[in-house]
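One chain of protein is taken out of this complex; the other chains stay put.
As written, the chains take the letters A and B, and residue 1 is the first residue of each chain.
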Amino acid sequence: MKDLKHLIYFENLLQDAQNELVDQAKAAGQYALGYNCYYIPEVLLNLPGCFSSRLRAPRCTSTDIAGYYMTNRSCPYARSILERAIEGGYNYLDALFGAESCATMDRMESHFFLINPVKNDRFFVTQVDPPMKGDSINLEYYKVQLRVKVLEPLKERLGVDVSDEAIRTAVEKHNRLCRVITEIGSLRKLPNPPITGYEFHVIQLVSQVCPHDLILPYLEETLEELKTREPEEKFPFRARVVLVGSEVDDPDFTKLIETCGAMVVADRYCFGSFPSREQIEIQEGETAFEAVCRTYLKWNQCARFMDGGKIDQRHDEVERLVKEFGADGIIYENMKFCEFWSYEKVLASNIFINERHIPTCTIEKEYALGAVGQLRTRFQAFIESLEIKQIQGGK
Amino acid sequence: MKKFMKAFLKVLGKILLIGLIGFVATFTLYITNGENKLIYYVVRPFLNKHYDSQVRDRRI
Partner (left out) sequence: MKLLDKIIAPVDKALERFDPVKKSEKGTGGLRDRYYDKTGVAKWREWRGVKDTMVDYAAWLNNILAMGQMVASAPIPILKGFWEYRWMGSYLGTFMFIDRLFEGFRGPELKIAHMNMHAIVQSLTKRIAFALKNDARFGGGPDTLNIIPYDETISPLWLMGFKGLYPFPMQTLPEFIICDIDQHIEPYYIDVAESFGLPADVCSRCAAETGVAIDDAFVKAGRVMLSTNMPCNASESTSMFQRRRIGLPDFAVTLAMQHNKPEALPYSRATLEAGIKFVEEHYGVKYDWNEFFKYARLINEQNTIELEKWEYFKTPYSALCGIAETLYRLYEWQSVNGAEPHFNRNDRKVIKIMRKCYEEKHQPFGGKTRHRAFLWGPSSVYYCDFPTWIQNCWGINIVLNMDSTMGYNMINTDDPDKAMDDLTKLEEKATMRHHAVGGWDNYNAVWDWAKRFNCDMVLMNDNIACNGTLGFHALMEEQARDLGFHFIFVEHDLQDSRTISRQEMRNCVNKYMSVVLNETPLDPTLVEFDDADAY
C-alpha cells in the first residue's frame, strides 16, 4: 500500500509527550491537562481553553529513579510515567487528573504532588475514586467524583468555563473527532482493509495525546485519503486478531504482532479505540455533564468492574468485536504486575476458549518493548494454530 | 452418718484418684508435646496422602 501522507508526521508526534502540537497549543495560552485512564473523560479536559494529554512515556527504557520510589516490582507503565515526570517530560502540564483505578496508578499519581516532579507553578493533581459497578448508585458517585475532582478544580483553579453550554460544545467537538476515528477504524472490518493495525494504532494514539483542535484536520485528511487508498492486492496477513488488555501505548507492539503475520483488527485495551471513541448522545432532560458520565460508565470496560453485568459486558464486547471485525482469534495481554488484567486474562481466556470457542492467546508484557524474542515465538505459534484451524475449516 | 461419710469419702477418693490419673496422663501428654508429635509425624502425613490422591473438580 502507498504510505499514508501524514504517517511519519504522526509517528514523530508520538516521540515525546510534549510534541509540537502541544507546544503550539500552550503557546496559544491553552491549559494542558494530563490524565492516565479512561475513567477521566477526555471530553471534560477539552473544555474551552484546555486540551487533554493522555500521558505516555515514549522511549523510556530505564526507570531507575522511579524504581527507587516504587520498586521494580510495580507496574512498568506507572513507573515509566513517573520516571518521565522526574526527567521533566511533563513540565508543560497544568494539572493531572488521576484516578485511584488501581493501587499503582494511585501511588504513581501521588508522587506528582509528593515530590513535585512537574516544574510548573500552576500544576496541581486531583484523583477521583472511580466506581466499580455499572448501576445507578455508582453512576451518581461517578458524577460526584467528576464534579468535585475535575469540574470544580478546573473552574476554581484555572478559571475554566464548566457551564452546561461549554460542556455541550466540548461534546460536539469530541463527537466529531470520534466519528472520524470510528470511521477510520471501521475500515478494518473489510476483508482486505486499506489500513493496517499499526497505522490505526498510531492514528488513535495521536488523537489522545495531541490537542484535538490541532490534530483533527490531519485526521480528517487521513480519512479522506484512506477512502481512496488501494489496499494490497491480496490480504497480506495470515490471520486477524483482536488485541485485548491493559496499557498498550506503543504502536510497535501492534507492529510486532503484525510482523508475525496477524493483523490487529480491533483494539480493546487501554489507549485503544474500544472504548474511547464512542459518541456522546445527550438525551432529553439530561445535562451535558450527565450524558458524559453516563456514556463513560456505560462503555468503560475496565477489568476492575465487579458486578456481573459489567463482567459479562467485558466479554460480550470482545466477542462482538471478534464477529464484527472478522477476527480469527484474540490476544489477551497484561502489563507485568497488573493484577486486574492478570486475573481477567485467566478468566476471559477460559471463557473464550472453553465456552465461546474462540481461539485465545494470553501474554504478559513490559511497558518498553525490549527483548521481544519470546513474545514473537508466542505470537507465531498462535498465528500458526489459527492458520491450521482455517485450513481445517474451523475444526 | 458414719456410713454416709464413708461412702462420701470413698466417692471423693475415687474422684480424686481419677482426677490424679487424668492429670498425670494429660499433663504427661502436654509436657511431652505428645499430641503435636502424633499429629505432625502420623496424622498429617496420612491425611496429606489422602488429599494428594483426591480427584478434584478443578475448573474456573
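The working rule: a contact is a pair of C-beta atoms (placed from the backbone, for glycine too) under 8 Å apart; a residue touches a chain by one contact, two chains touch by 3 or more.
From a predicted model like this one, the values you see are computed outputs, not experimental measurements.
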Not-displayed chain touches, in the whole complex, chains A, B
Contact with the hidden chain, among A:M108, A:I195 or A:L256, goes to A:M108
Among listed residues A:D250, A:D328 or A:E344, the absent chain is touched only by A:E344
Contacts from chain B to the absent chain lie at residues 26-27, 30-33, 35-37, 39-41, 43-44, 47-48, 50-51, 54, 56-60
Note that chain A touches the absent chain at residues 68-71, 73-75, 78, 100, 102-104, 106-108, 110-111, 114-115, 127, 129, 131-133, 135, 137-138, 140-141, 144-145, 148, 303-304, 306-308, 311, 334, 336-337, 339-340, 342-347, 349-350, 362, 364
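Here is the rule we go by: only the chains that are shown with their structure count from here on.
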Chain A to chain B, mean C-alpha position gap in Å, rounds to 64
Within their complex, chain B touches chain A through residues 60
Per the touch rule, the chain A residues reaching chain B in their complex are 346-347, 350
